[in-house]
Structure formats: C-alpha cells, structure tokens
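Only a single protein chain was left out; the remaining protein chains are all shown in position.
Note that the chains take the letters A, B and C in the order they are written out, and that residue 1 is the start of every chain.
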Amino acid sequence: MGTRLTPEQQQQVAAQRGESRPTRRATVPALEEILFEPLAVLDHGFIRVIDYMGDDGAIVQAARVSYGRGTKKTSEDRGLINYLMRHRHTTPFEMCEIKYHVKLPIFVARQWIRHRTANVNEYSARYSILDNEFYLPAPEHMAAQATTNRQGRGEPLSGAAAASVLDLLRKEAERAYHSYAELLNEDMEGSPRDPTRPGLARELARMNLSLNFYTEWYWKTDLHNLLHFLELRADPHAQYEIRAYAEVMLGTLERWVPMTYAAFLDYRKNAALISAKGLAVIRRLIAGEKVEQADSGLSPREWRELMALLAKPEAR
Amino acid sequence: MGTRLTPEQQQQVAAQRGESRPTRRATVPALEEILFEPLAVLDHGFIRVIDYMGDDGAIVQAARVSYGRGTKKTSEDRGLINYLMRHRHTTPFEMCEIKYHVKLPIFVARQWIRHRTANVNEYSARYSILDNEFYLPAPEHMAAQATTNRQGRGEPLSGAAAASVLDLLRKEAERAYHSYAELLNEDMEGSPRDPTRPGLARELARMNLSLNFYTEWYWKTDLHNLLHFLELRADPHAQYEIRAYAEVMLGTLERWVPMTYAAFLDYRKNAALISAKGLAVIRRLIAGEKVEQADSGLSPREWRELMALLAKPEAR
Amino acid sequence: MGTRLTPEQQQQVAAQRGESRPTRRATVPALEEILFEPLAVLDHGFIRVIDYMGDDGAIVQAARVSYGRGTKKTSEDRGLINYLMRHRHTTPFEMCEIKYHVKLPIFVARQWIRHRTANVNEYSARYSILDNEFYLPAPEHMAAQATTNRQGRGEPLSGAAAASVLDLLRKEAERAYHSYAELLNEDMEGSPRDPTRPGLARELARMNLSLNFYTEWYWKTDLHNLLHFLELRADPHAQYEIRAYAEVMLGTLERWVPMTYAAFLDYRKNAALISAKGLAVIRRLIAGEKVEQADSGLSPREWRELMALLAKPEAR
Partner (left out) sequence: MGTRLTPEQQQQVAAQRGESRPTRRATVPALEEILFEPLAVLDHGFIRVIDYMGDDGAIVQAARVSYGRGTKKTSEDRGLINYLMRHRHTTPFEMCEIKYHVKLPIFVARQWIRHRTANVNEYSARYSILDNEFYLPAPEHMAAQATTNRQGRGEPLSGAAAASVLDLLRKEAERAYHSYAELLNEDMEGSPRDPTRPGLARELARMNLSLNFYTEWYWKTDLHNLLHFLELRADPHAQYEIRAYAEVMLGTLERWVPMTYAAFLDYRKNAALISAKGLAVIRRLIAGEKVEQADSGLSPREWRELMALLAKPEAR
C-alpha cells in the first residue's frame, strides 16, 4: 500500500505509526493496528484512518447517561446496541467519531460531499498545484449504459472496446495535465518554467483538469452519519467508484465497533423496508394465497422488486 | 378554535386571513384555506400554519432540475414521487418548506426540539411573562406506568385515581404560577404590584414554573425533515402529548402535498423495516415451512414483533 | 437574458411568469417582478429566483412570536431588524427562505457546495447528458498567480498572453466534449450514433469533462445562511467566478428584504471584526498616541490590515 505514497509521505506515516502514548480514553486495538496506513482504493486512491473517538462501549454509556464506562456484560451491551439500531434510536451512535484522510477522483468527491453532516478539509487547488494523477477504470469496470435503468451501468465492454476507451481517457487526461502545467508555467519551487511569459493563476488553471483527477481531503463524521453514508454508498445502486471506498470503510467499521457493525448488517444494510402494500402481499402469501401483480396493489416495478427480495436466499 | 386566542389575537388572525395578494409562486388552495387558523391540540395548545413554500409539483421540478413548473401528467408526477419516496431520494422533498406557530407544554417542547434540522423562535421567558396556562391530561390519557416497557403508559387510571391525580396537578400548577407572579411582582404594565419590595428578574422567576406550562414558538422545517418528524412522532411509541400535535400536522400535510402524503403513508408510516434475519423467516414461511422462534435466529422480542406485524390485517 | 435559454426553456419560463394566483401569504412585489427570469452571470451561467417564503415582516413576526403580521411601524421594524443583525440574533432570519435555480461551472459548484446548510438538487450526469457549454474567462479576468498571496490572482495578463490562454482553454474544452460525446456514442434520442460499437455508461463518460463545464442546480436556503454565504462569497477574497454569482444574488436580496439588506451592509458586509489587540491600538490612536507596529502587539500582517482598514474612506 505504501507504494501509493511518496517516500517522504511514507516516512511521515511510519513516524506516526511508531509513536505510542498513554491515554485514559477508550481505545480500540484492532483499529489502532491500521491507524494512519493507506488502504488502497481504485488505481491511485486510498483511505487512511487518522483518528477516532469512542467504541461500542461509548454508545452504551451515552444511551444510559452513565458515570462509568457504561458496559455491563458483553451480552447486555450487544443487546442494547441491537435494540438501539432496530428502533432507530440514533443519538447514541452520534457519540462516536472517526476521521479519515481520503484520496479520491473529483467526480467521486462530488458525490461524496453531498453528505452534509460531516467535516471536510480538502486540498486546495487555489493554493496548491494538483499532482498528475487521474483515475482510469480497470477494464472489468468499463461498462455500457444500462438499458433497464437510466442510471447505472450495463454489460462490461468487450476487450477491444474497453481498450479503446481506456486509451482515449488516458490520452485526454495526459493532455489536460500537460496544458494545466503549461498554463501554470511554474516549476516545483514556484518559479516560472518559461520566464518570457506569465503563468495563469492556480485558481483558474485548474479548470482545465478533468473530473477523473485525484483530490484529497480530511473527512470526519460521527458514527450515525457514517452508517447512513455506508448504507447508501456500499449499496449496489451506488456508482462503483464510490462503492469501492465505502467497502474499504466497512472494513474499518468492523475493526472499530464490531457490535455496531453486526447490528448494522442485520438491521440496516441487509434489511429491507417493505411498504404497507408489500406487507399485505406478504401476509397473503404466508396464508398460502396465490397473489399476482395485477391484484397486489403494487406497480409492476414494485412487484418485481418484492419478488426478487423474497426469492433471494443469499445475503444481499 | 378561535376561543383559544384572546379577542385581540383573533382579530389579528382574522385580519391576515382576510388579505389576498397575487403571486406568481405555486399556491395550494387547500392549505390556504386553513392558513393562520389555530387548530386545537390538547387542552390549550394549537398548531397554526403560517407560511409554506412549494407543493407536490416543486418536488418533481427539483428532481428533474427543470425550467418550467416541472409537472407533466398527474400520473407521471405521482409515479415519480412514489419512486423518490421508495428509494429514499430525499433531496427533492427538501425543496418544500412549511412554517408553523405552535403552542405546546414545555415538556413536549423539550422532546420536539431534539429535531435539530428546523428553525425555531420561541417565546422568551427572559424578556416576557408567561401566561397562566398549563396542561392537564384528559382523564382517558392519565395512565399508570407500563409494566412491559420501561418507557410508556399502561392501563388508564380508574375514575377516582384519575380525579385525584388531576386535582393534585392542577393545585400544584396553580400554586406554581401564583408564586411565579409573586416573585415577579409586576402588573401587566410592568409596574410593581407591591411597591414596597423588588421583583425577581424574569429569567430567574420562570424557574419556578413546572414543565406542563405552555410555551409558544414559530417552527419552520423542510418537507423531508417534517416527514421524519411525523414518522417518529405520529407513531404509537411516541408519548401521547407530542403525538397529538403530530396527528394534527398530518392533516396539514395531506392538504399541502397530497401525493407526498399518500406515498408517505405507504412507504414510510405504514411500512416496516425487516431485518435480514426477519426476511429469512418470511421466506421460509412463504415456502410453507413451519418456523419457531427457537430456530428463527430472532430474539424472543424480535420474534413477537415480527409475528405481530405479519398477523395484523388492519392499517397500523 | 432569455438568450441563455433554449426557445423551449424560454417558453416554460414565460408560461410561469404569465401565471398569477391569489395567496394569503406575505408577498414581495419587487421580487415577484423578476421571478423565474434568468439573471446572467459569467459567459453562460445564470441565477433564477424560483420561490421565496417570508419578507422583512416575517423576521419581525418571528422575533416577537406574534399572532399577526408582526409589523408595527416601519421605523420600529427597521430598528428591530438592525438590533437583531447587530447582536447576531440569527434565528429570526432563519424564518425566511429562498430558492434559486443556478447554472454554474463545476469548479464554482465545488466551492459553493461547501455551504452545507442548504438544500440542493443538481442535474445528474449519471442519468443525463451534459450540454456542450463551458466557461471561458473574459480577458480582463485572466490573471497571473498573486505573488503576495498564495491564494488568488495578481495582475491581469497582457492581451497576447490572455488570448493564448483563452485559445488553449477553448480548444481543450472542445476536445474534451468531443471525446465525451464519442465515449457516450448516443444521439439526442439515446440511440447509438455508431451502431457498430457500444457506448460508455454516462456515469463514466462524464469523467472526461473538465471543471469549467457548466452544471445546474436548484439551491434553497434560509435567509440567515444566505447572508453567511454572501458575506463570504461577495467578498474580495472570494474567487472572482463565485463572487460574480454572489453579487447578482445581493441584488435579489435587496429586492426581497430591503431592511435586512441595509442592515447586512452596515453590520456585516462592510463591518470589520477588530481583535482585542487591534482595539487597544485604536484606543491609543484616538488618544493621540503615536503607535508603531513594533509596539502594537500586532504581527506585521495584522498591522498592515488594520492600517488599511483605518485609512480607507470609501465603502469596501
């Protein structure tokens, strides 16, 4: 993973990982283990856990407004966390907080930022110069427009078609960066590369970069809002590129708050919201009645979705 | 209803209701009809719709980022609203806004204010003097502590017990207000009632009032957050007193955005979130298998809740 | 202005502008006048006011939690609004709401979206195909990197340099769009342009577009948060391109809530926050003392900023 960082960055990460200090706060050894390490996502991106506050016990503590650590027996804590998740008592989950450093393509950042209840500090292309790093989809993720769904991908492109798309995307990104550098007319020290002409202000030059260039940010959120993010973004309906990040974050969630993670899978991620009309259909089916879409009260699309849900034996 | 207002207040409301101006904005005649009118809640409270922005069409317009009114055919609009509600595409619902004037007991206000994504201006007991109005439950709402549930009410009290509770609550509230007035030592014009002694600052004297005294506020929220409020507060698990407000608000919702209201009932209020384990049980039941709690993977409580849900034929 | 819209869009706007309905709500004729009309910003962008809730009177009404319109005499209303603004009593300003339709370059949208307390629905390039419209700075806004400030622009480029930059930006954007279209391989009806090869999914093809392409959104905010947005974005430190939008919005603010607008100019936009050390310097200067940076307690930069502020006689 470290290969995604420059040697200097690797050194900085290693320095932080080498430090250890005593604290009276709750700690989570499984999360400490990966602290600061870049977890690879896509071709040049990463997720790094930078800091965290609280653990499963902190949720219990807040729910009980207790004076001590809040935990009684593990089984009682688990029961309480399940109860809170099931009944959407969300405020105790807000008592935990996590901070990530993320490197991600701009078009992914544009989807991500729509989650407003988080704190963000992004690398500024007004102040600084962006690196020459852009996202190119792996061939297996290059797909045609879905035909059944106006949003989303259909079949993967054939090898030749994918190669041709890839080639075009790469050439265009390289050209965009080349022109960006020419517009800036700055070397690494900020001196003009070509002293016979002025450079363009950074805040303007960046407009020539395309949406697959990478940006970086610090992103901090509470656990409740993280779960909401993951429910939407680790979902098959989410665009693959943001889902790739959400799935790595799911792994950090499991390390951090394992009881909450398990409850989240059962009561949120793999649960289903069934409409009043859908419940009526289910009741009839259980009673052994034969139900058809036409007399179900459901639209054809809702009917298909419900039938798919009731058919699937595997975890979604 | 008007009897909940002083004659002066009634006059002010009537004056506003009597005005009419032309606008190019979307209007909703069914909501205009009740604008400014106090809708009675509990013994002295009310809800008044003061202003609104948008209608069902505004949701469609925002979802399509369109240049015109956004509506095509009614059936298409309804289909889109159903789709948005079903798939939790919440941002178009944020494009509508409503403002209420609410008179409510302080202990209800304390629950209500936990919904943070709203705008609030409350009558200030630092500046002004509260009226001598307090909530007393109707006999049928006076109930013993629930025994099956640490939160909530059980059986209603018998007539005699209810009368005795009522009597105690009334006497205590009257005494609290009497002492509040004595501490203030102010008449209606702010002059001392007893000029031989000073009054206590309003911000201090109010601490003597009990939590059933009425306060008032202007409360403004977008439609998405209103639906969230109603989902939680028009629910049988909510305390009766806040539910009484939520139910009156449901009526204003139906007038304002009837398509959204219908979708909300089907996909949210009367829908159910079924856990992954619950779905597995349902699949087995539909397949005709006999399932018992012990081999269901559900806790006894979850099992009871699921069985109750699958049994009930009536609207919840 | 209408020339920024297609004929069909112009027709939709005209249709809405031609409608008029009666309402009991507060209306603002000066704002109604421009409702739905595109106000031009940059080369292809615009701001359209789509809807609003409340007026200056609604602020007064909420501050007083009153039953009537809330206004007494104009002078009293003005005094109260000034008082609220001066003492940062912000909640009454949250009682007004406005909704805009905005067309803006993606790099401007990226700055704008950082204001989290607003509601947004953006045109989706996952579902739909973006138009071939991109921002090119006017020559007078093409500037070199500032040398005194790592963020921002310095001197405008000379005519020849500007022309050369413009030429490069235009060619690159045209090429980016051409390739985008080729990747999509769709005609206006969504049929393949070249039926011998598949198109790339829209959600992927868009990554080839550069940050100066235009996007659109519905953006809705309350008045308090709008003022905060304008304070930051109609400021000389803001990037010119977003400031161009903020300045047009200032004009809509003046039409909508003229008293609030005047108070905002005096107490916020043209006001200055002076640090404790800066106040001490001012006290010494008024006392006729001669103060130098070295004995001021201020850093050289703070000193320069304070001296500039005290020197300027003109409105900032």
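By our rule, a residue touches a chain if its C-beta (ideal position, glycine included) is under 8 Å from a C-beta of that chain, and two chains touch if they have at least 3 such contacts.
Predicted, not measured: the structure shown is a model, and the values here were computed from it.
A.B. asks: Could you tell which one of B:A144, B:A163, B:A287 or B:A308 touches the chain left off the display?
C.D. replies: The one listed residue touching the chain not shown is B:A144.
A.B. asks: Based on the whole complex, identify which of A:T74, A:N119, A:T147 or A:S191 touches the chain you can't see.
C.D. replies: Residue touching the chain left out of view: A:N119.
A.B. asks: Hey, which of B:P38, B:G57 or B:P105 is the one touching the hidden chain?
C.D. replies: Answering carefully, the residue with contact to the hidden chain is B:P105.
A.B. asks: Based on the whole complex, identify which of B:K73, B:R116 or B:K290 touches the chain you can't see.
C.D. replies: Answer from the full complex: B:R116 touches the omitted chain.
A.B. asks: In the complete complex, the non-displayed chain touches which residues of chain B?
C.D. replies: With respect to the unshown chain, the touching residues of chain B are 105-107, 109-110, 113-114, 116-117, 120, 124, 126-127, 135, 137, 142-146, 150-155, 157-158, 161, 165, 168-169, 172-173, 175-176, 179, 182-184, 186, 197-204, 206-212, 239.
A.B. asks: List the residues of chain A that touch the chain left out of this view.
C.D. replies: So the residues of chain A touching the unseen chain are 5, 8-9, 12-13, 15-17, 19-27, 32, 35-36, 50-54, 58, 61-63, 65-69, 91-92, 94-95, 97, 99, 101, 119-123, 216-218, 220, 222.
A.B. asks: Where does chain C touch the missing chain, residue by residue?
C.D. replies: 79, 82, 86-88, 91, 114, 232, 237, 265-267, 270-280, 282-283, 285-286, 288, 299, 302, 309-311, 313, 315-316
Just so it is clear, only the chains that are shown with their structure count from here on.
A.B. asks: Averaging over Cα atoms per chain, report the distance between chain A and chain B in Å.
C.D. replies: The separation of the two C-alpha centroids amounts to 35 Å.
A.B. asks: Give, as an integer number of Å, the spacing between the C-alpha centres of chain C and chain A.
C.D. replies: A distance of 29 Å separates the two centres.
A.B. asks: At least two partner chains per residue is the criterion; list those residues in chain C.
C.D. replies: Chain C, residues with two or more chain partners: 120.
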